[in-house]
Structures are given as structure tokens and as C-alpha cells.
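Quick one: structure below, then a few questions.
The other protein chains are all here in position, but one chain of the complex has been omitted.
We just call them A and B in the order they show up, numbering each chain from 1.
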Amino acid sequence: MSDTTAAIDVRRLGKRFGAVTAVDDVSFSVEPGEIFGFMGHNGAGKTTTLRMLLGLTKPTSGAATVLGRDIVRDTLDVRRQAGYLPANYALPPDMTAREFLRYVGAMFALPPRLVDARADELIARFGLGAAADRKLRGFSTGMTQKVGLAQALINEPSVLLLDEPTSGLDPLGRHELLEHLRALARDRGVTVVFSSHILSDVETLCRRVAVMHHARLIACGELAALRREYAVASMDELYLALVRRHAA
Amino acid sequence: MMRLLWLDYRAAMRERKTWLAGAMLVYAVLSIPVVLAQPPPHVREAIAAWFHDADPFVVFMFVWIDLAMNKAIAFLPVVLASTVLLRERDTGVLAILAAKPLSLARYFVVRTGSACAVMATLHVGSQLLGALWFPGQVENFRPGVFLAAMSLHLFAAVCATACAATLAVATGRRGASALLSLMIFGILVGMALVGFYQPAWQTATLANPFTLGALSLGHLGALGPGVLLPPMLALTALTVITIAAGARLAGRMEA
Partner (left out) sequence: MSIPTLSALAAAEWRHAPRRALLLGAVAGPIMIALTHLVLPLFPARVIDFMRRGFILDDLAGVLVLNDLMAVYFLAFFIGLAGSLGVVLMAREEHRLEILLAKPIRPGDFVAARCVPALAGAGIVGVATAVACGLAVAVHPDIGDSVSSAGTLGAGLFLTALALVLVAGMQLLFVRLRDPFLGLLLACFAWLATCIPAAVLLYRPDVFQGRPRLADALVMSSLLWHDATTSWLGPLALVLALPLAWLLVRAAGALLARADAL
């Protein structure tokens, strides 16, 4: 049965690429305004799940809704309400940060003045002012990630799907990014799905987590409750305990 | 979508390759009168026989279309459009853009529309420059007829750009799409004026968009809507069908 109050509701979702099962019978839900941790090793199926939520790849089984909208039937509606930062991406090298934000804003058919105002606000919020009119070609990893996050926020999304957003960032950049995400959830009620294999980031940011392993969901719930259940103190120990139990 | 199209067009117009393409067209405008300063008698006679008109302006129009503009619309659309969506996909930009509330099919239409607009800007710009430069250089030059004839050619340029974009999403590989477009356009340009040389084949050659774009060559003495509108409509229909086919193929692409 679907959870109508959840921001994201995933029911027995599955995806096969030929003989390879990328996501197998995954179910979880995310509450509105929550920062939800989505953990797992590389290739566990996190990215494919996020891509299915945005309609970028079609599920082969199961169903899911984002803000009550079906991810297959109402794909464009879902995208209108969502922001997405993929794990692997590049920014158009010949555009400036400001031009790129305006370009992305135009994809939402928002009024140009509103897009300009939001772009200015995001540039200021992420400290990109000095570089806003420079070509994106020479941007550092941290700056690129800031522009990446800014483009995901240009439509003031209700749901933010972030795929490995902290990988490649230095400690300061990571700290800043996590602060931004906290502020978004706290001040604006944005629901954040934070996919990562960096366990300390998930531990810092999330109250509830889902853990994927070899395409299957092996745990989902409150972090504190999971720690109690497995009698472990740290996130690393919890993850190892979950994986070992699954392997056994 | 119009706003996005406008932003895309502006970004494309600022690219170095667009400026270089513009410079090449300026070179064509400046060099063709020099090439045509003293055409030998056998050239004048042959062109007069094909187009039933011995006016030096007809010789000029033949060379301008055959030597300059047909070559331009065989090469420039490939440079402008045979990378549509594939470049974004291969460089990783599409990973971001595909997650926006604009389907890949519609995004293809925007990108192709923008490439067509850039091609049209380059084409119109070079004809306007020509209309200013040629009167002092070409004997009996008629700016009105020149612009009317080249307005039809513009439709062929836009159609070629749409074809290059659709071939891009059909092949799925940048190098292959450019090579295939160049080969197809090379053959079509080579065959573009065959209908004038061999009137028995004229009907068959009308299937070639480059022939449609050059049809005004046979009616320079009486160029009017009756001559220009049917090929313009045919080229518009072909362009729309081509873009629709490309959009359908783009919709099947995985970001």
C-alpha cells in the first residue's frame, strides 16, 4: 500500500539491464522535509534508483511516487518539483556560471526575471559572486560542485536528489555543502535524498537511512535504532555488520 | 521553450566556430567577384544555355550558389548540428539537463532549432553583406532578385541543419554522424544542379533539398511567389518532418 503522506514512496522497485539486475525489489519512503541517507558501495544500485525516481530510466518492476506523482506517468511533473545533482556530470565549458543557471532556469519555463533573481541569490548563497561571470571551463572541483548544487536549486525544489555530492570535495567544501543541505531542510522544508558511500557524511546529516547492497535494500530505518539493533557504536561498524549479515 | 531557445542561440552565436564560419562566409562574399571578374567565353555560353539567359548576373548567381553557398550549406550544418545532444551526452552535461522538466525530444527540438537559427543568421548575414558589396563588383547585379533567390536557398540551409542534427541522434556517435552527414551532403550538393544540365531528370532531382534551394536559378528573370513559395513550403515540410523524426529518436536516448 502506498504511503500518501510521504514525499517519496518507493514500492518494490526493480530494474534489470539484460541479464544484470541493477535494482531488486527495493521499498522505502522518505518523509517531507527529511534528509534521508541512501548508502551503499559503488554499484550497489543507488544511482539507478535515483535515476528511476526522475524518470531517466524506466523501472522494470514496482512503482514509486515523488510528491504523490507517479514516476513513470508524471515524469515531467516530478522533475518540475525536483532538483538533481548527478554523481558524474560536467558543466558546459563555454558558459559562465550565471549563464548556465539562467539556461537551466529556462528549462522550467520560469519567468526570466524570476530566474535572474534566483540565479543572483544562489550565486550569492554559494559564494560564487567573484566567479559568476567567468567561463565554467576553469572551475575547481569545489566550485563546480557549488554550481552543480545551485542548478539543482534554481526551481526551488521540494525534493532534492543528490548522488554522491561530497565525493571529490575537500573537508572545508564538504562541511559547507552539508551546512547548506541542513539549512535547506530546516528553513525551507526541502526533502533531501543524500546518496553516498562516505559513511561519516551520512552519519553527520541523516536521521534515517536506507542501505543498499548488490542491488537489494538490506536495511532501512532510523540510524539510532539500527545501531541499537546491531549493537554497534559507529556508522562504519553498522555498515559492516549489515553487509556481513547479508553475506551470511 | 522560446526563452531556452533564445539562450541556446545566444550561447551558440558566441562560440568560436560560429565566428570562424562567419569569417569564411565573408571570405566567400569578397572572393567570388574576383573569381568571376573575367569568366571565359565557354563558361558564359554554357551557363547561358542551361538557364536560357545570357545576362552576366545569371553567371554570377550560378557561381555564387554552386561554388560558394552550396559548399557552405554542405559543410556548415555539419559543424553546427552534427553534435546535437551527443556532445552534451559525451561530455556529461546531459546528466544534469536530462533531469529537468523538458523531455529529451523537446530538448532536441530546442538544440536543433537553435542550430538552424545560427545557420540562418550566418546565411542571411552573408546575403545582406553580398547585397551591399556585389553591386559595385558584379555587372548588372540586381539586389532584389539576388535576395529573393537566396531567401529560397536559406530554406535549404535550414533543412540541411535539421538533417545533420537528426543524423546525429540516428547514428549516436559524433564522429560517425559528422562523416555520414558530410558524405550525404557532398553527394546531394554534387547532384543539386543536375536537373538544369539534364532537363529530362529535373522532376527526379526535386527530391534533393539542395536542388529545391537552387530552383530560383532557372527563373531569375521572373522570380515571384509562384516560383519561390512551392519549394519553400516543400523545404519547410521536409525540415519539420526531419526534426520530428530526430525528436522521436532523441526521446529513445538514455541520458
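By our rule, contacts are C-beta pairs under 8 Å (C-beta built on N, C-alpha and C of every residue); 3 or more make two chains touch, one makes a residue touch a chain.
This structure is a prediction, so every number in the text was calculated from the model and none was measured.
Of the candidate positions B:V26, B:L179, B:L206 or B:A234, contact with the hidden chain is made by B:L179.
Looking at B:V29, B:V79 or B:I243, the residue that reaches the missing chain in the full complex is B:V79. Subunit B residues in contact with the hidden partner, per the touch definition given at the top, are 15-17, 20-21, 24, 34-40, 42-43, 46, 49-50, 63, 67, 71, 75-76, 78-80, 82-83, 87, 90-92, 174-176, 178-180, 182-183, 186-187, 194, 197-198.
The criterion applied here is as follows: only the chains that are shown with their structure count from here on.
Once the centre of each chain is set as its mean CA position, subunit A and subunit B turn out to be 44 Å apart. Note for the complex: subunit A touches subunit B at residues 54, 56-57, 75-77, 79-80, 82, 84-86, 88-95, 99, 102-104, 106-109, 112, 148, 151.
Against subunit A, the residues of subunit B that register as touching in their complex are 1, 3-4, 7-8, 11, 14-15, 88, 91-93, 95-103, 107, 254-255.
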